[in-house]
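In this view, the complex is presented without one of its protein chains, the others remaining in place.
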Amino acid sequence: MLSQQLVNGLVLGSTYALFALGFTLIFGVLRVINLTYGFYFSIGAFVALTVAREFGATIWVALPVGALSAGVVAVVADWILLTRLRRAKAGELASLMVTLGAVLALYSLMAVFIGTDIQRFPFGFVDNTAIEFGGIRISLVQMLIVGTTFVLVAVLFLLLQRTKLGLMIRALAENEDAARLMGINVGLTVAAVSFLSGTLGGAAGVLIGLNFNAIQPFMGEHMMLRGFAVIIIGGLGDIRGALIAGVLLGVLEVLTAGYISSNAKEAVAFTILVLTLWFRPVGLFGRAQAKRA
Amino acid sequence: MDGMTMAEWLDDFLFTYETLIHALGVNGLLALSMYCVMAVGQLSLGQAAFMGIGAYTGALLTLNLGLPFWLVLPLSALAPAVVALVIGGPTLRLSGVYLAISTIALGEVLRVLYINAEWLTGGALGLSGIPRKADLWLIYLLLFLAVLGFWAVGRSKIGRAMEAMREDEAVAGVMGVNLPVYKMGALVVSAMLAGLAGCLTAHSNSFIGPNEFGFEMAVTILSFALLGGIGTPIAPVIGALVLTSLPEILRPLQDFRLVINGLIIVVAVLFLPRGVIPFRLRRAP
Partner (left out) sequence: MTVLLSASRLTKQFTGLLAVNEVDVEVAAGSVHGIIGPNGAGKTTLFNLISGLLPSTSGTLTLDGRDVTSAPPYQRTRLGVARTFQNIRMFSDMTVVENVMTGMHTRLKSSGVASLLRLPGFRREERAARDKAMELLAFVSLADKARIRSGDLSYGDQRRLEIARALAGDPRLLLLDEPAAGMNPTETRDLGTLLRQVAKRDITLLLVEHNMGFVMDLCDRITVLNFGRKIAEGGPREVRDNPAVIEAYLGTKVAARLAKAHGA
């Protein structure tokens, strides 16, 4: 029973980790709490749903198409909303407000055109079978989620550590002016970071939409609670912290639901968020720039 | 006025637009609660959540305990103030994004809790049959007093300290402003105002539900303050007035109400950082 719950928790946690990864990446490099991130999650899921329904695409097509479209949306959104503020070196609250307004407009537009009813992937889109070993059941969807998360995280780490683009991103994260002086094309790097994080957000949207098989414009907004909790527990901008905090939150939620009540599960994220702020605002590994005001 | 007396016409008018007129007053209070936090250079996105706490507290005290309204109203202001202390305590020592993030998260968690705690909150159906005790005069009296209060305090050393914090927090500290106390004070007062607004809404609509105090409302309240500007306490109230009546006047826009509110924030931050009423309060005699 416990081991089954731990497995479920790990699966849930890896979706949280995947979701929060792109979110914390944006903050870590661009110093922006970009709330349009929740929309990338919704749009990724919707694009995947549409190609599956209209063109009968399989998951292996729908997942990348959904994720990459979200990446493109992210680049456009960042360019429209944040270029001007970045140039003016505006404060972090100004950029937060802009993305907040934009994300409400985006969700609402989506709701006006496709309604707020819950939509589902076509029947038989993914194999619903589960395999069992040692008394633990894992469904194929769950394996797909964990597998995709592993692959995307590995790709992201390799990209950041081993490629020229990764070096440019890390330089930008360190200091924008210095990066510019070193001849780094800041605009291009910003776009790349937006694209990466949008793709991660979109992939998370497809996978979580698949897991619960419930897709709706505001799904990204409802996911943000977990997103906020994970990036603060992990430490703002800390990628490794977000991964571990995401998995931790998933496990804790499943255990709370199992041993206390499923209502209490909903409060887990917020409770740890507030406890972290009180007792360890720098996050798990103490690497967040929890700048004292 | 074809045969109608003035009193009849007014009665008729009030009857037709009663909901709108209530909403205008309540939204004015909410805009002021946003103003109060932004006036010290902070950003709280929990105004809708605080409003919800006030609304549910008020409704439950009236429905379950039958307390008199004069007691329910202050208690509904007190409840969100306590929550503000718990959230403000750690976040106000950190940079501004922490308060913003944790207050949005507050709204989200409360929405889910209202839905799940069915035994207390009526779940997704919400609470109905709340007696209509929030008279029009009471709403507008509170709004008037709040504007007057902010205006009076704004023209004192407190107002100067708040504007100083908004412009350059570190220097305000060097001027001797006790930053933690001012930030916490502003957050608590704003939570109380939002709580009052929530209680008034509950007791004028006679119904409240879990989705009324979520993300959309939080962003809408911010759009009031950003449209009007925060140079004077009147400005955000006018912002609320415009954004509340606009969809009533332009019916076809109703569906796009939230889209417009969102876009107003984008446009205001990018192009109109002082809002449409850019005047500022004079702070010297």
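Things to note:
Here the chain labels run A and B in written order, and each chain numbers its own residues starting at 1.
Everything below uses one rule, namely that a residue touches a chain if its C-beta (ideal position, glycine included) is under 8 Å from a C-beta of that chain, and two chains touch if they have at least 3 such contacts.
Nothing here was measured: the structure is a model prediction, and the numbers come from that model.
Under the touch definition stated at the start, the shown chains contacted by the missing one in the entire complex are B.
Contact with the chain that does not appear here is found for just one residue of B:153, B:184, B:246 or B:267, B:153.
The chain omitted from view is touched by exactly one of B:128, B:178 or B:254, namely B:178. When the full complex is taken into account, the listed residue touching the unshown chain is B:168, out of B:11, B:118, B:168 or B:255. The omitted chain makes contact with subunit B at the following residues, 149, 152-153, 155-158, 160-161, 163-164, 167-168, 170-179, 280, 282-285.
We take it that only the chains that are shown with their structure count from here on.
The distance from the centre of subunit A to the centre of subunit B, each centre being the mean of the chain's C-alpha atoms, comes to 31 Å.
The residues of subunit B lying in touch with subunit A in their complex are 43, 45, 86-87, 89-98, 100-102, 104-106, 108-109, 112-113, 116-117, 169, 179, 215-216, 219, 222-223, 226, 255-256, 258-266, 268-270, 273.
The residues of subunit A lying in touch with subunit B in their complex are 33, 35, 81, 84-85, 91-94, 96-98, 100-109, 112, 218, 221-222, 224-225, 228-229, 232, 236, 263, 266-267, 269-270, 273-274, 277-278, 281, 290-293.
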